[in-house]
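I have placed the structure first, in the form of structure tokens, so that the comments after it can refer back to it.
In this view, the complex is presented without one of its protein chains, the others remaining in place.
Naming follows writing order (A and B), and every chain is counted from residue 1.
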Amino acid sequence: MRTMDWLRDQNPTSRAQARAGQAYLNWLRLRRNPLAMAGLLITVILLLVALLAPWLAPHDPIAQDLSQRLLPPLSPGYPMGTDEFGRDILSRILFGSRITLYIVLLVVLTAPVAGLFIGTVAGYFGGWVDAVLMRITDIFLAFPKLILALALVAVLGPGMVNAVLAIALTSWPPYARVARAETLTVRNSDYIAAVKLQGAGGGRVIWGHIMPMCLPSVIIRVTLDMAGVILTAAGLGFLGLGVQPPLPEWGAMISSGRKYLFEQWWVATMPGLAIFIVSLGFNLLGDGLRDVLDPRSAGK
Amino acid sequence: MALIEIENLSVTYRSKGRSVTAVESVSLGVEARQSFGLVGESGSGKSTILRAICGLAPVTGGTIRIGGDLVPTPRGRAFSARVQMVFQDPYASLHPRHTLDRTLSEPLAIHGIGQTDARVMQALDDVGLPQSFRFRYPHQLSGGQRQRVAIARALMLRPEILLLDEPTSALDASVQAETLNLLNRLRTERGLTFLMVSHDLAVIDHMCDRILVMQNGRAVEELSRQDLASAKMKTDYARSLFSASADRMLEP
Partner (left out) sequence: MTLLSVRNLKVSFDTETGVVEAVRGVSFDLGRERLGIVGESGSGKTMTGRSVLRLIRPPGRIEADEMRFDGVDLMGASETQMRALRGRRIAMVMQDPKYSLNPVMKVGAQLMEGLRQRDGLTRAAAHIKAVEALEAVQIRDPERVMLAYPHELSGGMGQRVMIAMMLIPNPDLLIADEPTSALDVTVQAEVLAILDGLVRDRGMGLIFISHDLRLVARFCDRVLVMYRGKIVEELAARDLLHARHPYTQGLLNCLPRIGGPRQPLPGLDRSADWAV
């Protein structure tokens, strides 16, 4: 109870408490949205599964056992069945969550940061800076995402890190656009005029005053895009250009199960379900976050 | 010599081939420690003059001098330590994601001034806000309290000149009275010079020694406080503004 009072205190005594109180209010608002909570639950489960994979998985994800190949789901010891090399599909999916999360995290740490930087700088300075940066953005946007990623991987060579790099390089332009649009609405507001009037330079204004206003839109966009990132990673895996066998990447698993789709449907379906559930979770969470974080609703 | 000297100031906004002249050769002078009022209806260019002084509007002609020196472009830190502004809408002039502490300490950080804690506390005291508000966000404050924060922020750098852009038009009547009292008290205590804009003649009359009536970007008539009180205006426009003032409505 005491923590609650501390969080709800109308007169916080430190910046940390003020921030925690705001976060708590947002959490209360998020909690009122059952779909967002479902999304959050799925995301948390993904995190836990990735963390605890070695303890949760009943088998080694890459150990082959040809005597046990293509067993159907619910076979003794193999709840989701086995694939063409007799590897346990459940264990592969559990370990695969680590790879998925790794890819998602790396993309999230690179693309939005780059996009945010480019977008706010372009929006704040305007003029030729804006023109140059936005035309570059347009060029990247003009390519279909997967094709551009394919081209990059083809140049860099297949592999997990290169796949992440390719995805990040193709997914920053939308963030730049969002950040720029947000910057344009914020740029002429009185509070920006006030801080300029106090003698603040461009860097300080962008970093301290404009970015915090763009961040919520970008965060929302990121959670909504995570599903897309997972799918692109899976797509690269499916085409054999992402994570290399025998690592249990979900897209690569679907790709290898394709050959058996009619007789042994579970080989491709199980990782497909995993991708579906995790993407859905991120989408629901992103939608809920939009209601909570949107700067237009924050003031009320 | 006047502290603020504006001569033949013109401001023209250009966008997409169209140009709009917001202010057309307006001249005015404000003595140190004086309070000068600009009054007019919307589109009269009164707020644009304040924004032009701060470098927030495109000056296309004329000169602005502060203490005898032409203002530099960009305005720079020395200027911001001398001239500060309070905006009209207290809901739009405070950063919604910064605590009061952050808002008030930002000018100190920009100018590399220390003793942040003491100065922020002192600033809250000066504008009559409890120190327990220090880590609140703007949305936890009423309009009047927000405007006090905006005033405190403008005074953080201890400027000599305060530009006031309709500082009370978004506030309730009773809060307006408190805010005007606060501004008057601070002016006497610190020897500030005010250049104030309002559409409300009664507010301007209460606050200012000299008044410039504006219409469509031009200066119409300059009045002293005594001229206004005794309705000694020479132009028709100033007279119609005077008789339409809400203040006159209670007269039988």
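Heads up, the rule we're going with is that a residue touches a chain if its C-beta (ideal position, glycine included) is under 8 Å from a C-beta of that chain, and two chains touch if they have at least 3 such contacts.
What you are looking at is a predicted structure, and each value in this text was computed from that prediction instead of being measured.
Colleague: For the full complex, which residue in B:Val20, B:Leu70 or B:Ala229 touches the chain that was left out?
Modeller: Of all options in B:Val20, B:Leu70 or B:Ala229, contact with the hidden chain holds for B:Ala229.
Colleague: Looking at the whole complex, which of B:Ser25, B:Thr60, B:Asn184 or B:Asn216 touches the chain that is not displayed?
Modeller: Of the listed residues, the one touching the omitted chain is B:Asn184.
Colleague: Can you list where chain B touches the absent chain?
Modeller: The list for chain B reads 41-42, 143, 172-178, 180-181, 184-185, 199-203, 205-207, 228-230, 240-242, 244-250.
One rule holds in what follows: only the chains that are shown with their structure count from here on.
Colleague: At what distance in angstrom does the C-alpha mean of chain B lie from that of chain A?
Modeller: That pair's centroid distance is 47 Å.
Colleague: Residue numbers of chain A touching chain B in their complex, please.
Modeller: Those in contact with chain B are residues 10-15, 17-18, 22, 189-191, 193-200, 204, 208-209, 212-213, 295, 298-300.
Colleague: In their complex, what parts of chain B are in touch with chain A?
Modeller: Listed in rising order, the residues of chain B that touch chain A are 54, 56, 75-77, 79-81, 84-85, 87-89, 91-99, 101-102, 106-107, 110-111, 130, 132-133, 135-140, 150, 153, 156-157.
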